[in-house]
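All protein chains of the complex are present and in place, except for one that has been dropped.
Per-chain numbering from 1; labels A and B assigned in written order.
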Amino acid sequence: MTNNYVGKRVKRTEDPRLIRGLAHYVDDVALPGTLHVTFVRSIYAHAKITGIDTSAALSTPGVVAVYTGQDVAGKIGPVPCASALPELKVPDHRVLATDKVYFVGHPIAAIVATDRYAARDAVDLVMVDYEELPVVTDVEQAANGGPVIHEAFGDNIAYKLTSGEGDIDAAFTAADRTVKQRILHNRLAPIAMEPRGVLARYFPGEEELTIWSSTQIPHLMRTQVALMIGIPENKLRVITPEVGGGFGSKLNVYSEEALLGWIAMQLGKPVKWIETRRENMQATIHGRGQVGDIEVGFKNDGTLTGLRYSVFADLGAYHQLLTPAIPTLTGLMLSGAYKIPAIQMNITGCFTNKMATDAYRGAGRPEATYVVERALDLVAAELGVDPAEVRRKNFPSPDEFPFHTATGLDYDSGDYETALNKAQEIIGYAQLREEQKKARDEGRLIGIGVSTYVEICALGPSQAMPAGGWESATVRIEPTGKVTVLTGASPHGQGQETSFAQIVADELGVNINDVTVIHGDTGVVQYGIGTFGSRATAVGGTAVFVAVQKLKEKAQKIAAHMLKADASHILFEGGKYSLQAAAAASATGVSEPVVPVGQAPAGALPEPETDGKSNLTIQDIALAAHLAKDLPPDTEPGLSATYFFEPKNFTFPFGTHIAVVEVDHETGDIKFLRYVAVDDCGRVINPMLVDGQVHGGIVQSIGQAMYEEVVYDEQGQLVTGTLMDYAVPRAKHIPNFELDRTETPSPVNPLGVKGVGEAGTIGATPAIVGAIVDALAPFGVRHLDMPVKPENVWRIINGN
Amino acid sequence: MKLEGIHQLDAPRERVYQCLVDPEVLQRCIPGCERLEKTGDNTFAATIRAGVGSIKGVFNGTARLEDLREPEHLRIVVDSKGAPGFLKGSGDLDLEHAENGTKVNYSGDVQVGGTIASVGQRMIQGTAKMMATQFFTSLNAEAGTQAGEPPPQHGFFRTALRWFSGWLRNIFRKH
Partner (left out) sequence: MIPAQFDYQAPATLEEAVSLLASDLDGAKILAGGHSLIPAMKLRLAQPQLLVDIGRIKSLAYIREEGDEILIGATTTHYQLESSDLLQRICPLLPDCAKSIGDVQVRNKGTIGGSLAHADPAADWPAAVLALGAELVLVGPKAERTVKAEDFFVDLFTTDLQPGEILREIRIKKPSGRFGQSYQKAPHPASGFAVVGIAVHLGLNDDGSCKAAAIGVTGVDVKAYRAKGVEAALSGTTIDDDAIAQASLHVCDGVDPNSDLYASSEYRGQLARVHMRRAIQAAKAKAQ
């Protein structure tokens, strides 16, 4: 292979079309005769529906049909939940509410009209009679005798689960001291820049349904929607055109997707629904939403002995695809980057009158990292030692890998101390602490926060996944020498069209512009799992890499045949197959003349000019394989290979983030002074993409730490219903990031990559909150809940 | 959302109380109240065009007077719905003798839902404050007249003008 691309800052091939507005999102796909769908959604958080009158809406000009829950009952199956937990209570989640509504935004009726305006006009004309029911929005109240949401279950507890290894009681007995803290993980809205959208078209003759959807999982959606609406899976094609971000919110199968497919089949016309931002806030999954108690036992020298975390998870009113599973990921990562002999996690998953929570960038892992890192800060405060030193004390050393944790995982590889050292060096840690002291003496409130995180990526071995954890790839060389890559991963902003092309171009020794990566169309691409859990490169990229190796093996055979040599004597280098020097000397040097087969008709492919050549490009071979006039015996024509890669383990990226903030003691405003991140995501395919992922991740961490919070009032009204109230961080809220890396390859896959899609969101939050808490340490503060808003800070400083 | 405040009115307590239980007076005082019909003892059906600036919505609902203790206390319970959402709540009004008139203490709890709840978070308190002020200003003018006298013309002409232009518009739209 050559090294022209991998490891280099190759510009994203996706960007020119995105930047110039030439890319096609679902809403850009225009089909003649398309009807438009809007939804009547509940304005109550919990109510009985006592009547729905659709007559006025139906008589509105332009309105074609109105469907209520009764109309689709028995015709569309429930919205799927793929999490299989013991004794999990799964509510019957219909695509439209029937007798009750459970959260603000709950869809009640779908209106189909000739344009979006008529459809929206009709929404106000559907008369829904409600009988209000008592509402429960607080997760602990939900768990402890609050109004019951799903009556059949008798209470609001969806499941309870205890996980962990080691003798937890002994661990706490062995501890010299313990620290305890109640910790809140604020509910967040993923806010993909492109909201969800669905377009469905049905051909009654062919009995073929095509759904264009802004999703992260086209194949899984095809399977689920086929089951929901009862169409054969191979008659349903799901296409994901450009996807404007997902962050986990599109790792799901929603009511709207099945409903639109079904409506298209009823009406025989294309139907489209584009989510509004308000719907996106109300009815697209939220993330986080946990409140728990962490307790850590430790020795006087800082050695950790045990960790216990009991958490209430706010699941919302229904399970979406992975809702109940998210808190279990928290349980898996509670060992953090540390040796902790015994760990126990108790989860109580509860229903509340809110939208479901599910995977949002990090999905359960940010919660784990946050509680562990906050706990380590508390240990440091308790012992009066530097938070970096408590961390260092408990790291496993590089030779302890694979490292088994008391949460049942085996970390693949790691060198945590090197990353910490590097970050400390970059920021000038010792001097910074001195400066902090000085500043405090001058009355300035400066804080330093350290987070040494580890996370779990490359989801994952199929054993551990609800619906397969492998990924697929096909690599083929077309007759003209262009290379086509079909990946089952479905990138939606991560840049895999570029990074996968880098891998393939280097492996085949071709120009990157000759490689096209195709994804997100179940009619074109072999079954795949999708893009989430920082898996696309580690699992999907590996599938691509192995498929290329298979393809090269075949090419090698054909090359040997064409060069009249034994395959073992053929060398592939710089994109060319040639005889090894020794073998070349012994070759006859005589080749059989190519028999002319007459004038090639216009437009025919050129014959490969191999005659007398001592080397062949892989593209020469591809053409020969395609024309198939002279192939080695038992060789299939064409040059294509497919591989399904099943990972043996997860990967465990890690790193150190250090944040430095200054707090304004009069206003409580928080300002970043420095931000250093040293991440280790294994081998790096494209440093620019990695930097971009880390940037975006930290920004979303800043959002959680300081600004973002989905707020429902006591009546279950969503009061942060627009981006005027829900604060997504803007450029002006973001400091300059000083990024660096260490590179510890993963032994789990041949590329040595680990994944970096979520690292920033996981590693940064505790560093930021740690820094703010540290700034306020002179006031005796040891913990603050997120989002840390200026008013809270001001109240602490002013003692009220 | 909790609401409370104090308003100083010039009229004596008995007169203020009379105004507060008179649907005709109430209709004139409640900002944007287009209809207030008695449907039973102390219950009313109401249509209110409520809003501020260009932001408006029509609410239909019921109002009920409770806990009537003339002339010192009453409670108003409102439950209404409209395209922008719902609005319901209750408020206690306590009337006290004051020098040169009456002091009205009000405290209430208002719940809003739907669009206004999810987009108008930063405005709701201010809107409520403004409407309360408008209400008590009009009430003060009303209470300044005697029962049976013609009502004061607070904002009457503007209301009439708007109503007239709206009526004209509807006529033209129909044709």
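Methods note: contacts are C-beta pairs under 8 Å (C-beta built on N, C-alpha and C of every residue); 3 or more make two chains touch, one makes a residue touch a chain.
For clarity, every value in this text was computed on a predicted model and none was experimentally measured.
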item: Residue, one of B:32, B:57 or B:144, that touches the chain absent here; value: B:57
item: Residue in contact with the excluded chain [from A:227, A:385, A:426 or A:711]; value: A:711
item: Contact with the hidden chain (one of A:14, A:27 or A:121); value: A:121
item: Residues in chain B touching the chain absent from view; value: 51-57, 83-84, 115-116, 119-123, 125-127, 129-130, 133, 158, 161-162, 165-166, 169
item: In chain A, positions touching the absent partner; value: 38, 116-117, 120-121, 124, 276-278, 666-667, 669, 706-707, 711, 719-720, 723-730, 733, 789-791, 794-795
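One rule holds for everything that comes next: only the chains that are shown with their structure count from here on.
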item: Cα-centroid distance, chain A relative to chain B, in whole angstrom; value: 51
item: Residue numbers on chain A that touch chain B, as the complex places them; value: 43-44, 104, 124, 278, 281-282, 713, 715, 717-722, 724-725
item: Chain B residues touching chain A - in the complex, by the definition given at the top; value: 83, 85-86, 111-115, 117-119, 121-122
